[in-house]
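Scroll down for the structure; my scribbles are underneath it.
The other protein chains are all here in position, but one chain of the complex has been omitted.
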Amino acid sequence: MTRLHRVPCRRSLCAALVRSSIVAALAALAAVPPARADARVKVVATLPNIGAVASAVGGERIDLTVIASGTQDAHFVDPKPSFIVKLRSADLLIVNGLDLEIGWVPPLTQGARNPKILQGGKGYMDASSGIRVVEIPSSLSRSEGDVHPYGNPHYLCDPLNAEIVAGTIAEALKRADPAGAGVYEQNLKAFVGRLHEALFGKELVKLAGGSKLSREAMAGTLDAFLDGTSIGGAPLRKHLGGWLGTMAPFRDHPIVTYHKDYSYFAARFGVRVVDYVEPKPGIPPSAKHLEELIGRLKAGEARVLVTRPFVEHRSTDALAERTGVVVLTLPIEVGGDPQATDYFKLFDLVTERLATAFGGEGPAPKGR
Amino acid sequence: MEAQIQVLFLPFLACLILTGIHVYLGIHVISRKVIFVDIALAQIAALGATVAFLMGYDPRTEGAYWFSLGFAVLAAVVFSLTRTRHERVPQEAVIGITYATASAAAILLADISPHGAEHLHDLLAGSIVWVTPAQIAKTAILYSLLGLFHLIFRRRFLQISLHPEEAYAEGVNVRLWDFLFYLSFGVVITSSVQIAGVLLVFCYLVAPSIFAVMFFDDLRSRLLTGWAMGTLVSAVGLYFSYDRPSGPTIMVGFAVALLIGGMMRALLRSARPAQALAATGILVALLAGAAFAFERYRHPGGVPSGAADPDAGAQDVVAPAGAEPEHQVGEGVAALRDALRDTHANVRARAIAGLEKSGDPRVLHDLADALHDQDAGVREAAAQALGRMRNRSALPALKQSLANQDEDPWVRLRLAQSVAALGDLDGIPFLLEVAAKGEGALTRLEAINTLSRLAALDGPAIDDPAGEAAQVRLRALRAWWAAGRDRLRFDARTGTFRK
Partner (left out) sequence: MRPMGLARAAALAAAVMLPEASAQDEAPPDRREVEELKAQVQALRDQVQALQQQIEALAKGSVAPSPPAPESLPQPTLAPGQPVAAGPTRSPGLMNPAISGVFQLIGNTSLAGRDDLNGFDLSEAEVAFESTVDPYAKMNLYLSFPADESPEVEEGYATTLTLPASLQLKGGRFKSAFGKWNTLHTHAFPTVERPDALAAFFGEESLTNDGLSLSWLIPNPAGLYIDTTTEVGTAREGVSFNSDSRALTWTEHLAFFLPAGDNATVELGGTASGGQTGPTESLLGDLDAAGLTETLEPDDRLPSNVYGLDVTWKWKPLQQNTYRSFSWQTEALLSRRRVQALDPGLFLTESTVGSAGGYTYVEGQWTKRWKLGLRYDLSGFPDSEVDRLWGASGVVRFIPSEFQELRFQAKYTRFNESAALRFGADDEDDTRLFFEWIPVIGAHGAHKY
């Protein structure tokens, strides 16, 4: 019996070719760039805090999309394909950097078919550039939990870092849209001015100048400056207002946080983080660790516990029940609380609630 | 898209005109098996233009044109003379040598002029995008006349190209007709080179004709095929060349078209057409994909848009955070000097404090440099340190910075304070300005108190910059300055200015 003559195989191959040429033809059509009706710069920010700063600097000239939601854990955002579509047409992608988004941004950028926003492209901006990073581990091992190899990435918990980030964003926007350079510069000045007033209080800014206060604070010499300079017969410190003013009476008060994400806030506002509910970053609390923590809390080492909206309640509820510690669920990103609608309201809310919680406890308990 | 079409319409017309005559001439040239003559003549015309350029004629003027034409005519003579009946030295060799000589000569000559390289580049790549309507009109008329000439004498021309033996047998003056042929050739090439550049001209001569010759044997079909192919490739090439060099883009288009033609030809001759068609289809798709990828490879990391991209190629937007921890500023002037170049402003400011403490006069230069630091805090610290070091050699640097009107009010204050502290009267007017109009009440306060000290005025230190006492003191200071500015002298012992 001879081999039967085959025709269908060629048919299927031809079918494949027809298919691929249709796809290729459609691709060629899609290659014709569509007329750009919207001349705004398409900016995509990974996290809401960055989006808030970008929105303040970009104003009406940008079309901003934020990927993560304020109530989400920034480490574990799902890289949904709808974000890929947004990234495909983006002009500028702003990431938090320091490997905070390493678990979900690469699939998005690598699938976005947009070479501008790949790392090293002219539309990729790492907001951590220029930030003074703390807690950089000297040795790396997963036995220490889910450590961040490049340091603590939650730098926008310190409002003065928002000043640096705003400057970097302004530079990136000026590069992407040179025609709007004047507008961005103006918006940047307005944002930084408002930030200084919110942080130091209007009065102090009028007396000493926002940039002077900001750089003294960044240098760690703000206390010396405020105490060492006098005006109107009283030290300058008397005129301190804003967020620093709200938190000033609670210097050195100890708190416990769930995750190690408040280091920058603590450094700026003077609170002291004594322990974490997670025994190691990313490791849920074990019974043993909870017992230790309960012991410390009962001994009065801290009276306030700060947790996040996206974290489980069982451990913190148990701690509250057993020790009477005040559990505050504070947002870390804009949008993490219904009242935290922008960067300024976020810190208003956080400082107020902390001050209220501390205010109820009297003078600072002695630390270890 | 419309803007694109408008801009490219004129070049498209130019391409059409070029296609028209070049296809015809190209078919002749291929029949004569002297492909080289096109590019040799084009290069010689270019050599003529180069000579003209050296003699001061701009490449687009009449003078340059006649120079080119002259050279081309000369070459035409040479070529027609060297075509012998019994070819001992193949004509191709002669033409090749001529081409090489012309190229070398052009390079040497271009080297003499400082802009020679650009000129050469222009000649080679051409600038078909900048063709003017006048040029198109002129060329169209000229080529029509030439076309007419060839139409009238087509039988003769075809004979000497396709059947030279016949011509020799009939006793035709082959040399003369050859010369006429090369002459018209030279004219066409010279005009074309002016518009389109050497390489593109060569392409138009050779590519459509090769394409046509692959498929057909008779002249009419070849002409029609060549014209069709030339027009199509010109259109496609121009479309893709919106913001790239047009000439090379069209040339790539021709190359691709030839490749496709070759494949089609192989197909038509193959025994298993369906299979071959399939293979060709895949190949075409892959080529298209490769072409896309190639375009991307030429512009990594950025989409070439219509607007000029001033930062093309630069790795602009920012590297990851310099996550160096702030480190201790060491002891010793050398370590402090290194710390002055640290990335963190805090470290630099602390280095300045350390350098000031060292008291070493050699550090004055470093501190003077720090007056130009990008960070206002560092500038302020440098200004203060220089004032406190009590070394007058710092004055020029301080005064220069003062004159530059720093944007930060505190830096201006410190500079003025330091200049005055070092005994220079120039600091006083600046201090008065800060006292009166400084941003921030604190700067005004400090300025008033500093001035009071320097002027040795009686009275307590002012507390409230907005108060009555401050106004009174300011008036007093102004009066003091107005009265004594010519006669004041610095008393280093007390650190005050006295008459």
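Just so it is clear, A and B label the chains in written order, and each chain counts residues from 1 on its own.
Definition applied: a contact is a pair of C-beta atoms (placed from the backbone, for glycine too) under 8 Å apart; a residue touches a chain by one contact, two chains touch by 3 or more.
Small disclaimer: the values here were computed from a predicted structure and weren't measured.
A.B. asks: Sort through B:Thr343, B:Asn404 or B:Gln471 and give me the one touching the missing partner chain.
C.D. replies: With B:Thr343, B:Asn404 or B:Gln471 as choices, the missing chain is touched by B:Thr343.
A.B. asks: Of B:Val213, B:Leu425, B:Leu457 or B:Ala476, which residue touches the hidden chain?
C.D. replies: From the options B:Val213, B:Leu425, B:Leu457 or B:Ala476, the contact with the absent chain belongs to B:Val213.
A.B. asks: For the chain left out of this view, which of A:Phe191, A:Phe225, A:Tyr276 or A:Phe310 touches it?
C.D. replies: In the full complex, the listed residue that touches the missing chain is A:Phe310.
A.B. asks: What is the set of subunit B residues that contact the non-displayed chain in the whole complex?
C.D. replies: Answer for subunit B: residues 30-31, 33, 35-36, 39, 99, 103, 107, 114, 117, 121, 124-125, 198-199, 202, 206, 210, 213-214, 282, 289, 292-293, 295-297, 300-301, 303, 318-319, 321-322, 324, 341-345, 361-362, 364-365, 368-369, 372-375, 392-393, 395-397, 400 touch the chain left out.
A.B. asks: So which bits of subunit A touch the chain we can't see?
C.D. replies: 1, 3-4, 6, 8-9, 11-13, 15-16, 19-20, 23, 26-28, 30-31, 34, 69, 71-73, 76, 78-82, 84-86, 88, 102-107, 110-111, 113, 115, 118, 120, 129-131, 142, 146, 164, 282-284, 309-310, 312
The criterion applied here is as follows: only the chains that are shown with their structure count from here on.
A.B. asks: Between subunit A and subunit B, tell me the centre distance in angstrom, where each centre is the average of that chain's C-alpha atoms.
C.D. replies: 40
A.B. asks: Going by the contact rule at the top, pick out the subunit B residues touching subunit A in the complex.
C.D. replies: 1, 274-275, 277-278, 281-282, 284-285, 288-289, 292, 296, 300-303, 310-311, 314-323, 325-326, 344-346, 349, 375-377, 408-410, 439-443, 445, 463-465
A.B. asks: Applying the document's contact rule, which stretches of subunit A touch subunit B when the two form their complex?
C.D. replies: On the subunit A side, the touching residues are 10, 13-14, 17, 20-21, 24, 28, 31-32, 97-98, 115-116, 118, 120-126, 128-134, 136, 150-151, 168, 172, 175, 178, 206-209, 211-212, 215-216, 218-220, 229-233, 236.
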